[in-house]
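Here the complex is missing a single protein chain, while all its other protein chains stay put.
This part shows subunit A:
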């Protein structure tokens, strides 16, 4: 359920008494400076918030509830063996249970521990509503998506700025008759080339992915591949060529490269994936299990993986979320703080985090 261009820090819930994980916001906001969990650099992160529902504007801070699925994942990540092939972790669950925010928590953790994070905020955006489809220069069978690729490159640049100068490219890449990237030049040049020449953006993305895979196999960095809505890679697309013939996902260069990335033929990192029905194409609304959303092809491609179920709030989590809203004065209705109001919210939302948020928005 990712809409539009999003920038920003994960949203919030409060948590079990004890661990409130807060992320630092931009410098001018001096309301919240949390010295315990600050990121060294302000990183705009793309997740699931539209600019209107930005939590920094409403609460002046962005917090995240630490929940069991995320803690489990963090435990596994702390014990990763970097010589073994990358393990795939799949977060699945019903709509609105918190898969995307658990993914954000994991990304934050890895970023703090100096891993390189490769985050695709919504893979569904690559398989629908594409305004420009160009025939790829690298491979005649495939199609390029310059706009999506350049948006992703921009985001990648802002999140992993300090890595770009350290990683050196291992091969020479020739873009056209006049431009080429020599072997040994920093990865930042490839990214700049992709951003400057939008026609080559998709190829730049492919090169970045290939180089990062190679570098992590050589042990020079730890790589986290995080993809939200990974079921888009193996579904159907709504894109058409000029002659109105449908485009299969493997014919898109971006999807092809990302599929190679979530394969477990490399080591030196981990892959965390999320399924998403909202935004998916041609899938029924009640589908949430891996084999329903991925289909046979996707399931076989991702097999073996570690499935992690993200479910609705338990009573303690609901209580803590409710208290957080009350403390921040988000629940303005006079009947909301009463026992009756709380029971009604519990009933109406069925402890589903997404539904609770939507209910509290207008109360």
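Everything below uses one rule, namely that contacts are C-beta pairs under 8 Å (C-beta built on N, C-alpha and C of every residue); 3 or more make two chains touch, one makes a residue touch a chain; residues count from 1.
Basically, contacts and distances are computed from a predicted model.
Peer 1: Which of the following names does UniProt give to the chain that is not shown: "Two-component response regulator ORR4", "Ribonuclease P protein subunit p40", "Trafficking protein particle complex subunit 2" or "Small ribosomal subunit protein uS7m"?
Peer 2: When "Two-component response regulator ORR4", "Ribonuclease P protein subunit p40", "Trafficking protein particle complex subunit 2" or "Small ribosomal subunit protein uS7m" are compared with UniProt, the left-out chain turns out to be "Small ribosomal subunit protein uS7m".
Peer 1: From the list A:84, A:316 or A:333, which touches the chain that is not on show?
Peer 2: Of these options, the touching residue for the absent chain is A:333.
Peer 1: Can you name the residues of subunit A that touch the chain not displayed here?
Peer 2: Residues in contact with the chain left out: 31, 52-53, 57-60, 329-330, 332-336, 338, 340-341, 344, 361-363.
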